[in-house]
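The complex is shown incomplete by one protein chain, all other protein chains being positioned as in the whole.
Moving on, here comes subunit A:
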Amino acid sequence: MLMQRRKNENTTATIAADAVVCEEATLEGSITIGPRCIVHPKATIIAKDGPIVIGESNLIEEQTKIINRNLPGTEGNSPLIIGDNNLFEVGSEFEGKFIGSNNVLEAKAKVGPLTTLSNGCTVGSSVHLNAAERLPDNTVICGKDYLRQHARDKPAHQGQQLDFLKKILPNYHFLIKSKKHA
């Protein structure tokens, strides 16, 4: 167990007091994690081309990769902003600059740097997006044919699950202590 404890030393993470970030998660670069967020073990958040700011009540599950990556051919340091109540399911990947609120990236979904999500969007399992577009609110893309639909409501809120994880995760994992703002 002790062997697995690896300090996230090359990060300057600012973690809100009531967020739960497991120590086995990989954090690199300047990252801000908002209140009531849950970051599971083995999730990877890398602020490569600029800082990452994560809003409230986001659930970031195992094997997720969130990387602040510049558009191909561009340079500079711009932040990746993630809104509130987003769900990153197991193995999902996001590389880009903006996510709104209430979005769901289902298991193994992949969103590349060209695509941005507005609000209430669902990217289905194994759907890989990287077209230069901003998905309109409540867009659902799923299935092997990338069936695109417009949902009437945003996906259900993860409140109960967040509360449950907040209780259960500290029993089995070391957490990264939240740091005070400098």
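To be clear about the criterion, contacts are C-beta pairs under 8 Å (C-beta built on N, C-alpha and C of every residue); 3 or more make two chains touch, one makes a residue touch a chain; residues count from 1.
Note that contacts and distances are computed from a predicted model.
*Asks:* Among "Dynactin subunit 4", "Protein farnesyltransferase subunit beta", "Ubiquitin-related modifier 1" or "RING-box protein 2", find the name that the UniProt record gives to the complex chain excluded from display.
*Replies:* The chain we cannot see is, by its UniProt record, "Dynactin subunit 4".
*Asks:* So one chain is hidden, and I want to know which residue out of A:L71, A:V90, A:L114 or A:C142 touches that hidden chain in the complete assembly.
*Replies:* A:C142
*Asks:* Touching the left-out chain: which of A:A17, A:A132 or A:A151?
*Replies:* In the complete complex, the chain left out is touched by residue A:A151.
*Asks:* Against the chain that's been left off, what residues of subunit A make contact? List them.
*Replies:* 122, 124, 139-140, 142-143, 147-153, 155
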